[in-house]
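Every protein chain of the complex appears in place save one, which is left out.
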Amino acid sequence: MVNYILKRLMGMVPVLIGITLITFFVIHLSPGKPTRLQAEMSPKISLEAREKLDKLYGLDKPVHIQYWEWVKRLMRLDLGKSFVDERPVSEKIGERIPITITINVLSLALIFLAAVPIGITSAVREGSAYDRISTVFVFIGFAMPTFWLALLLMSLFGVQLGWLPISGIKSIDFEDYNLVEKIFDLIRHLALPVFVSAFAGLAGISRYMRTSMLEILNKDFVRTARAKGLPERDVIYKHALRNALLPIVTIIGLSVPGLIGGSVIFESIYAIPGMGKLFYDSVMARDYPVIMGVLFIGAVLTLIGNLIADVMYAYVDPRIRVSGR
Amino acid sequence: MNRLTMFGLVVVAVMAFAALFAPFIVKHDPGSIDLQNGLMPPSAGHIMGTDSLGRDLFSRMVFGARISLSVGFVAVGISVVAGVLFGSVAGYYGGWIDSAISRFIDIMLCFPTFFLILATIAVLGPSIWNIMVIIGLTSWMGVARLIRAEILSLKEREFVEAARAVGASDFRIITRHLIPNGIGPVLVSATLGVAGAILTESGLSFLGLGVQPPVPSWGNILTEAKSTLGIAWWITVFPGLAILITVLGYNLLGEGLREHFNPHRKQ
Partner (left out) sequence: MSKEPLLEITDLRLDFKHTGSDRMVEAVRGVDLRVFEGEILGLVGESGSGKSVTALSITGLLPKTASVKSGRIFFEGRDLLALPEEDLRKVRGSRISYVFQDPASSLNPVFTIGDQLMETVMLHQNAGKGDAFDIAAGSLKDVGMPSPKEQMYAYPHQLSGGMRQRVMIAMAIACRPKLLIADEPTTALDVTVQAQILELLSELKEELSLTVILITHDLSIVSQVAEKTAVMQQGRIVEYGDTEMVYRKPSHPYTKKLIDCIPKIGGR
């Protein structure tokens, strides 16, 4: 197992390098220097000031030197300073990450808790009305534009029914609440974002679970379990399920980039101060150091997510965890 | 063909028709501003109501179909071309070329797609052509893997040996023999890809980073919906529904095609 983890970590290094290359490449695609576009947004900057900016960000040097400088700074965990407010990018991202990660983790939990049972029941009752109805919901889930869903829910729960708040993560008098009220307040604020974030994943995972379960239910060892006289409940929830859940672990890991990317939309709509909103704001303001920083961090988080998923799979599947004798 | 696939086909056909014949279907000019009649609910004169500038929503929606579908098709076209190119080269030549390309694909897949697209738009500026190309160049990886897998499995078959024995060049073998056999899954991927591209484009336009107003796109019509949330339900409902139904249609069609090329392995 440890070997496996080490091997995976080693394999991650070239991918990390590739990520830095692509991040750098994307930002420097623009025909002019990033500072020129920045200056266009605030035309009062004189030529002198612009040249100073260029020097500050090392933009007067050739491209490969710029790349190398940037990577060196990356290794010191220095992501540069924001164009907009001169604060260190790592600080800006650092204060946003916990919120985005919290929402994404809650999303994953919701997906897992809801999609898995739905998928299992659909498989066990293949062809029934339940199966057909849930299939319809799955397809609608795949086709739903998340921003539209966010708007609809905002309209329904926030404006018309007034049950849930529609922006931010805490109420104004948050600090005056006691612990229980604080928790409740957070839940009310996070309810809609977490649901919207999880929606597409719900559809996908429940579909996948159904397929996985159907495949497993056809396997010989399920027949053996029945032949032993086990009650159907054990056959399905003990023997079949354990096997059907194995690939789900990896699939959930693979949905991490989708969740992170999707955070841009609902964080903007619900005014959640997370990484997604930071990214959106920096894109609108052409704040390149922040854009690069978030892009890079996003990819790294995905990489870590994949690693965790693979390691968990290796742990859960005895065929990998315990080597053959 | 089952009913769901049929539904998908109908939706796709209707939207295509709307897109192609837009100017002949609408009564009003999608761009004509009429401030007196802003934010009117659906009526006989404006069957989907008007937006805040008094423009007829229905005409904007129909022209929006044109935009959304063209972005979808061009973007998918690009992604299929790029995907087939990379995938077939990787699958056919194997060795370090395959490793390099596969590694490249892995790296690309590490980036949350939406982030990558937004970052590129931040650099290159939002315009229809830019988003078509950008969406295309960030979604070719799936097709590439599919084609690579197909070619890997077909490579060792006899007809390839035969073609080589007759002196066919690599290029000919790839384009005439291998790719056509892998067309099925690619077609499925492309159909589903159009659905995805439409979703992405509308998301981008909603955020203001896609199709720029006054050119109507279902996504950017919804931008206005944010500020008219409790007041004008038609601005929220119709464009969103249009996206939902169109994407659903392409998805169902894609699934139907998948069944067709890969008959369900039930026993």
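Just so it is clear, A and B label the chains in written order, and each chain counts residues from 1 on its own.
FYI, a residue touches a chain if its C-beta (ideal position, glycine included) is under 8 Å from a C-beta of that chain, and two chains touch if they have at least 3 such contacts.
Model, not experiment: these values are computed from the prediction.
The residue touching the chain not shown here, chosen from A:Ile19, A:Leu151, A:Met209 or A:Ala225, is A:Ala225. Only one of A:Arg210, A:His239 or A:Lys277 touches the chain withheld from this view, namely A:His239. In the full complex, chain A touches the hidden chain at residues 219-221, 223-231, 239, 242-243, 246, 317-319, 322, 324-325.
Simple rule for what comes next: only the chains that are shown with their structure count from here on.
Only residues 4, 103-104, 106-116, 118-124, 195, 199, 202-203, 206-209, 219, 222, 225-226, 229-230, 236, 239-240, 243-245, 247-248, 251-252, 267 of chain B touch chain A when the two sit together in their complex.
Touching chain B in their complex are the following residues of chain A: 14-15, 18-19, 22, 26-30, 34, 139-140, 142-148, 151-152, 154-155, 159-160, 218, 257-258, 260-262, 264-265, 268-269, 279-280, 282-284, 286, 288, 291-292, 294-295, 298-299, 302-303, 306.
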